[in-house]
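This is the structure, below, for whatever I ask next.
One protein chain omitted, others in place.
To keep things simple, chains are lettered A and B as they appear, and every chain counts its residues starting from 1.
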Amino acid sequence: MKRKFPLLTAVNTLIYLFIMAPLLVIVISSFNPGEYLVFPPEGFSLKWYEAVLTGGKYTEPFWNSIKLAVATTAVALPVGTMAAYAIQRFEFRFKQALLSLFLSPLVIPTLLFGIGLLIFFSSLGVQMFFMRLLLAHIVLIVPYVIRTMLAGFSRMERSVEEASIVLGASPVRTFFLVTLPLARPSLLASAFLSLVLSFDELVIALFLTGPGITTLPMTIYSDIQFNLSPSLAAISSIIIAGTVLVGLIGILMTKRSGRT
Amino acid sequence: MSQLIIQDLVKQYGSNTVVQNLNIAVESGEMLSLLGPSGCGKTTTLRMIAGMHSPTSGSIQLDGRELTHVPPHKRDVGLVFQNYALFPHLTVFENVAFGLKRHGVPKGEIKGRVMGALESVQLANLAERYPAQMSGGQQQRVALARTLVLKPPLVLFDEPLSNLDAKLRQALGIEIRALQREYGFTGIFVTHDQEEAMTISDRIAVMNGGRIVQMGTPQEIYMHPADPFVADFVGESNLFPVSAVQPAAGYWRFELPGGHRLSAENAGNGPSAPPAHAMIRPEAVLVQRQPQDAGDTERQGYNRLIGEVAFINYTGSSYLIGLNVKGLDSHFIVRMQNTRKQFDLRLGEAAVVEWPIHETLTF
Partner (left out) sequence: MLRRIPPYWILLSPGLLILLLVFVVPLGRLLVLSFYRTDPSGAMQAAFAMEQYIRFFSDPFYMQMLWRSVYIGIIVSFVCLVLGYSLAYGVARARPERRFMLLMLIALPLLTSAVIRNFGWIIILGRKGILNETLIAIGLISQPLDLLYTPAGVIIALVHVMLPYMVLVLYSVLEGLDRNLESAASNLGASGPKVFWFVTLPLSMPGIIAGTLLVFSITLSFFVTPSLVGGAKVKLMATEIYNQTINMLNWPYASAMGVILLVTMLLVTGLYKRILNRRGPKGVNLG
């Protein structure tokens, strides 16, 4: 196809610029050597990266967020995969209703869910803040896992599993020997989504957190409001780079394992 | 004693009966086809034998062992799928070895048995390939090897050839028969393709609406179909309703729509119900240009119709000729071998068809 739509190309270039602009601005201003966040930067320095990476206030929230993302994925992935498999492979009553229920956290505003949980946990007197966040994140992430795994399972030929059973593997062994290996691209995609979404989640954290537990998005959120600084730009740039990197790795792995 | 005995097998989904009171006995080493249109219950029957569906009632016995409630992975029944169903994440070798491992065959023995099975389908040189790197025909042969390596007494075939092109289908059909002689399994072959059923099986069970409507050798099914459905489903046919039926000594006389008078043998001993349909196989019919001078003289022992040539399809080895006959709402078709003699039928011209009275089948 030759350039048939010069106007479209020009307009779209501007839109791509619009998409990239805020990310570029953050990355560029993170190199400013001065104490204040200015754009364009008045020099080039990596000192804020050094400051952020060699300790400081972002370290603990960062590890909290990582712990939360990993724990969420560790629970949401098997739970969602099991539910998706049941919905895809078995016939039973109320299946559609159950599926809608499982996906409903995608429809109900997170904000409402946050208040509901805050009220709920307070009335129960649950004080374990990490546990509160973890449970909430699992509920938010499981629908994404189910959706991704449903698509994966539906692309898979049922007969391949049947072949395994007829050849003498029990249904449970078949699930581990055939189904899961074949679902690998979807599993990777689910894990990736889960890690990123859980790591980035802010609203639920604002409602449910308590003393001692701060996640990285919360720290960044509060710094944006009260403490704009080049080190904020530096930690944001690191997250941007990390997300892009994890995203690219995820895509490459999904593509490669999808091929064989 | 028969090897596989199916008794009063019934499968219902809610109020919908998919398989009704099926009774089949298959001899050891026999190949039985279940033939019928989609939705006739043949696949459901096969899946009940494999254990993928559980029957509503009835029983399935293999070598005197009650299979009905044995879970599918403990049945030792082979199943070959339409879409091959190879494990895409395993090599050909691993695919064939899969069942052996599940059956606890010792490691040292696996390699020899896998290669043996691959050799019998001429694929030993491709053992390290992945299924995606092979043609459809090769994949299906791997699937055969994967099934046969376990030496199952019974192998079920679920339309295994229908994803292949015509030539390959024929070749693989012959190969399956050869493998059956080599391994000695009993086979059940599900298909909707009557030609495939005829070439591959010792016996055919024609199914319709969840029942077996006729069971017999391919010759019996083709030459003596039990009812209009079988006549129509198996092979090409001219099938017409008949009226004004009169019995005569050893014959029926009746009229086709349009008032054409025909005769058929009344093979039954004693009084039988008058037929409602007549059927003539297209290849039993002789067709020629209507001689301009000839009168309407009927040859003794033959039926005769006059029509106008509506189409002529040349297929190389034969011609398929369709005639418009007054009163009939479908073409009267004739299959004529290409005898290399001069072919003198012309579109739109009148032609005479004749066939021996005993070639008129009635139901």
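Just so we're on the same page, contacts are C-beta pairs under 8 Å (C-beta built on N, C-alpha and C of every residue); 3 or more make two chains touch, one makes a residue touch a chain.
Every value quoted in this text rests on a predicted model; they were computed, and no experiment measured them.
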Chain not shown, its touching partners among those shown: A
Identified contact with the non-displayed chain, of A:33, A:210 or A:247: A:247
Residues in subunit A touching the chain absent from view: 1, 4-5, 8-9, 11-12, 15-16, 18-26, 29, 37, 39-40, 78-80, 82-83, 85-87, 89-90, 92, 98, 101-102, 104-105, 107-113, 115-120, 123, 135-136, 138-139, 142, 146, 171, 196, 199-200, 202-203, 206-207, 217, 220-221, 224-225, 228, 232-233, 236, 239-240, 243-244, 247, 251
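In this section, only the chains that are shown with their structure count from here on.
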Residues of subunit B defined as touching subunit A within the complex: 50-52, 71-79, 81-83, 85-89, 98-99, 102-103, 130, 132, 143, 146-147, 150
Residue numbers on subunit A that touch subunit B, as the complex places them: 157, 159-160, 162-171, 173-174, 177-178, 181-182, 260
